[in-house]
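Mind looking over this structure? Questions follow.
For this view, one protein chain was removed and the others were kept in their places.
Then we have chain A:
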Amino acid sequence: MAYTEEELKKELETKEYEYGFYTDIESDTFPKGLSEDIVIAISQKKQEPEWMTEWRLEAFRFWKEMEEPEWANVKYEKPNFQDISYYSAPNKKPKYNSLDEVDPELLDTFKRLGISLDEQKKLAGVAVDIVMDSVSVATTFKKTLAEKGIIFCSISEAIQDHPELVKKYIGTVVPQKDNFYAALNSAVFSDGSFCYIPKGVRCPMELSTYFRINQAGTGQFERTLVIADEGSYVSYLEGCTAPSRDENQLHAAVVELIALDDAEIKYSTVQNWYPGDKEGKGGVFNFVTKRGICEENAKISWTQVETGSAVTWKYPSCVLKGDNSIGEFYSIAVTNNYQQADTGTKMIHLGKNTKSTIISKGISAGQSQNSYRGLVQVNSRAENARNFSQCDSLLMGNRCGAHTFPYIETKNKSAQIEHEATTSKIGEDQIFYCNQRGIDTEKAIALIVNGFSKEVLNKLPMEFAVEAQKLLEISLEGSVG
């Protein structure tokens, strides 16, 4: 059967969110609204030390003075910050020692998401720190990691068990007052992941966290802190799905990466939160601040596959502070129906001989708007800085938009910067060429879209590439083979 672009478009429109179910788990939820009392209450609930409570309050005071940013190329109804509950934790405590003890409903949820814990444990060799709403419920492979001296736990545990590390590094890359959402997150973050790789250790497995927004009307504020000590290596995965909700849900996460001398961090994200229905109703607001700092000879690599969320506002960045440090950004952003994405990266070159690579692929379909916004900044002391940026957009249908806002600021004469961007559709000649060689149109589109995103998909770790493919399928089914 011949498969035309028309049919593909129709299918895309009617494609419902596959993971849109809702698990009924009793939650311990705070009243709605935000005040100093709530911030203190969150901190107390988590039995945090005093310095942490102070730190949160400081952030809250900054936040009160700040205004929501409006420069992004997205339109949405602003969330009412007093109408959100800032804490929600699954009720069934204490923590489980084995999977049998875990709430069967929860396990069922994971199964439907395709994250069977035991299966993952055996087959993929991935340690999974699952964040269900806000509190870490299960952590696996902790032992194996502990032998190497690697700390991989929830950030609340880290605050209890390793306060010296958290205190030293939290807020050093993304300060509390960095921006509106970072300040909000700093004040109310409920949980998240913490990872520390000791000197010279190469983390033997991919570390992975699955995020999920579950309870109605609760925002999720994750805080992730990854520290790779001198000469270490870690690959960190983050993936997310969320149930179908009509009400807009807010997600304002902060991720901080610290790569000390000669360390390397690879951070991969697959994001597939509920994008809203085909009328553009509902969906997750995803306002994330992600930033990493590279000391000498260090390397940070961001890879992201963004297919979900109604509104995405996300700029994983690298501060190349040390000499010879390297920053990389590989991104696929797919928008469909009424989704809006404003995403990109910042590469700040401070050290000598620093290098950065940006590969961004945007695919827009339906009536969606997809923007790339990036900054490459070379400071006057960053001798021999090198940057290569490429942002390509693929448009499917004539009611969507693709936008590019690259900022390039250079203050050093030895800098070499290249930027290129293209916008195109799937060429009739390309499809014709495939048809001519006996590949039907459906497969041809799949082939082309796949080829278009290949550069980025290739950067994902093996275990994750499969997941990424799966998520791409949901957004653009029929076009990815």
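Keep in mind that, in the parts below, a contact is a pair of C-beta atoms (placed from the backbone, for glycine too) under 8 Å apart; a residue touches a chain by one contact, two chains touch by 3 or more; residues count from 1.
Simple rule for what comes next: contacts and distances are computed from a predicted model.
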item	value
Complex member absent from the view - protein name from UniProt, among "Fe-S cluster assembly protein SufD", "ABC transporter permease subunit", "(Fe-S)-binding protein" or "Phosphoribosylformylglycinamidine synthase subunit PurL"	"Fe-S cluster assembly protein SufD"
Omitted-chain contact residue, chosen from A:Ala59, A:Val305, A:Ala402 or A:Ile431	A:Ala402
Full-complex contact with the absent chain, from A:Ser208, A:Gln304 or A:Ser393	A:Ser393
Per the touch definition above, residue among A:Asn80, A:Gln416 or A:Asn458 touching the missing chain	A:Gln416
Positions on chain A contacted by the hidden chain, ascending	71, 378, 380, 393, 395-425
